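The complex is shown incomplete by one protein chain, all other protein chains being positioned as in the whole.
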Amino acid sequence: MADDSRLARPLEYYRKFIQNDVRPDERSLEEFRPTVLNIGCIGTAEGSALVKLGTTSVICGVKAEIAAPKTESPKKGYIVPNVELGPMCCSTFRPGPPGDQAQYLSVFTNQVIQHSKCLDLEELCILPGKYVWTLYCDMVCLNYDGNVGDACVLALLTALQNTYLPTVTWNEDSECLETSDSTKIRLNVHSQPVSSTFSIFDNHILLVDPTKEEEDLSTGQLTVVTADEAICLVKKPGGSPLNDRQLAECINRAFSRSKEVVRLIHETLNSVER
Amino acid sequence: MEKKSFKARYNEEDRYYDNKGYSSVDYNYTGPFLPDVNKMAAPMICVPGQRLCPDNEKVTAGRGTYSRNGFVYSSLAGYLQTAHSEDGKNIIEVIRDGDENVVPSVDAIVTARITNVSPRFCKCSIIKVGKTDLKDSFRGMIRREDVRATEKDKVEMAKSFRPGDIVMARVISLGDSQSYLLSTAENELGVVIATSEAGVTMVPVSWCKMKCPKTRLEEHRKVAKVQARFIEYSGSGP
């Protein structure tokens, strides 16, 4: 009798593929989905990027505003990343305030920014103690097909590298700010955090870049964020235990992925600037 | 108004749309006579609102179409198919082939996964209607009296279904706003796939028992007598 239906028995269906070291979408177990980057697609944002990881797509728009700094750090600007998983991107999300997963991803991207030190917040200063830049980075998921975390980090990093701020100067005579649209300054991004997610299937098999179906079936997940040559963040929120050999394997894979992604970002940025 | 602006992006040959015939709002138009789809190399693609043919005694508006103002229109984005009905009429249909939007209807055979078993009823999520996979499941409910056709008062729900079982059932009513009412009171309906406590797919041994090939233990189920015409429903199709 039939027991390989994808809908009725997804786990058995998957096992048949995994036994042969292949996934239903014809990827090998350690293969990422094709990654596509598109930058500057939103004209109303200071910086923007659209990332497609297979069919998962995330768009990130950076909107810059001016605010007063905190008294304890008069030179530091703000960076506010938020992930939106709206009802549009997947049937399981409902309209309303962000759910658990969106909150988790917002915190995660915030940690990535802080730990990787990719932005020097003091460079966001306009007038110490009075005016600093606030960068609102909103990542909106358009299509949720698994591994949105990696897509968000990539969209955020690319959007920041594509962010141009208008020049704002303090006019001492009139004692007010003056904005000039004509000259724009590119944001300095100091390091390049890249996130790689692995999902654990049947307690011991590692799948790189899981799709939504694979995420639903997984028994655990591991995320490694690398920043250039160093590890910036490793997250393994519970789930099946892994041994040290597997962990080392994941970290190696994360570094090789990081090189691919950084190359992709450079190629995209260069192709647009020319 | 200048049309150049968007033509630039859509300069492909306008193969399917003869604007004179279909998209303009011309009520005097009597329509090109039905193209013989079988002879055409590519199926004719329709979009909602597309006028297909005059509505007269020779044609019947079938699935995916509606008739209004003396014409048959398409109500789906799909492709045209014609068939001959018994009384010699042409049935005009617009179909999407396996991609139809179905909702459970009364008398439809559905495939469902049991989610919750209580002494009086069990709840399930409908994952398939007929042969069509659903993208989102619908809630269903099988009441104790609808499990089997005979000895209804002796039915024990725990001996009929377990959470996780895949069952075939028939929709008997649209139910309340919460769930559809399903019935397995036919020989061909009931559990088709079940996992034993040892985690192995069981094989049916009688209409009320299934056996685990690993532990050789028998478990009670309301087992479906699987017939050839139903096998493809349970997912072994090509």
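Order of writing sets the labels: A and B. Residues in every chain begin at 1.
By definition in this document, contacts are C-beta pairs under 8 Å (C-beta built on N, C-alpha and C of every residue); 3 or more make two chains touch, one makes a residue touch a chain.
By our rule, contacts and distances are computed from a predicted model.
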item	value
Protein name, per the UniProt record, of whichever chain is missing from view ("small monomeric GTPase", "S-adenosyl-L-methionine-dependent methyltransferase", "DNA 5'-3' helicase" or "Exosome complex component MTR3")	"Exosome complex component MTR3"
Contact partner of the left-out chain, one of A:Gly61, A:Pro193 or A:Pro210	A:Gly61
Missing-partner contacts on subunit A, residue numbers	41-45, 48, 55, 57, 59, 61-70, 78, 80-82, 84, 86-91, 94-95, 97-98, 102-103, 106-107, 110, 134, 136, 138, 140, 142-145, 165-166, 168, 176-181, 212
Absent-chain interface as seen on subunit B, which is shown	1-3, 5-6, 8-10, 12, 14-17, 19, 22-25, 42-43, 45, 47-51, 64, 66, 68, 73, 75-79, 96-101, 103, 135-139, 174, 176-178
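Everything below uses one rule, namely that only the chains that are shown with their structure count from here on.
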item	value
Intercentroid distance (Cα basis), subunit B paired with subunit A, Å	39
Touching residues (chain side subunit B, partner subunit A) in the complex	111, 113, 127-128, 133, 135-136, 166, 192-193, 201, 203, 226, 231, 234-236
Complex contact set, residues of subunit A against subunit B	1-9, 12, 91
